[in-house]
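Note sheet for the following structure.
Note that this complex is displayed minus one protein chain, with the remaining chains in position.
So, chain A:
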């Protein structure tokens, strides 16, 4: 556990969380970017068959594509405001689904898993202008576990790949 310095640990975790909330919520709310929602989640592969664990308001979603489809078909537009978030390191050396050769620690924090908790408000809009004016803000709390994106670790990986992906997501309207 002592392989990563405390400041690296906090820096990597908070930066990852910051980047995540800054990109994920705008994607959910914007009709133009919704098609990329599924790309925020881990993908099961032969080597690593694990699926993301997604629960929205107590409803278990079996697959990220289901989440994306729901946003595409049932939520024309939404505006999320992240009013508070916090994060902790969970495991400095997250090895789920890795080859035996890749089990070693990483000093730069690239193998960390991170838990993020967000508290904020959301407005769901219908399409018409009138509805927009009347949409009321609801409070939500959402917890994520982010894990490293193995594809992004590869030196030959395409640029712009997300470095962290959602392994676990739990959304709840609290107001």
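Observations on the structure shown:
The rule is short, and it goes like this: contacts are C-beta pairs under 8 Å (C-beta built on N, C-alpha and C of every residue); 3 or more make two chains touch, one makes a residue touch a chain; residues count from 1.
As a convention for this text, contacts and distances are computed from a predicted model.
Candidate names were "Ras modification protein ERF4", "Plant adhesion molecule 1", "mRNA export factor MEX67" or "Ubiquitin-conjugating enzyme", and the UniProt protein name of the unshown chain is "mRNA export factor MEX67". Residue A:89 is the one among A:37, A:89 or A:165 that touches the chain not shown.
Contact with the undisplayed chain is limited, among A:33, A:50, A:65 or A:154, to A:50. Summarising the interface, chain A meets the missing chain with residues 1, 6-7, 10-11, 14, 17-18, 50, 53, 55-60, 70, 74-75, 82-96, 98, 103, 113, 115, 117, 119-121, 124, 126, 133, 136-139, 141, 143, 145, 147, 167-168, 170-175.
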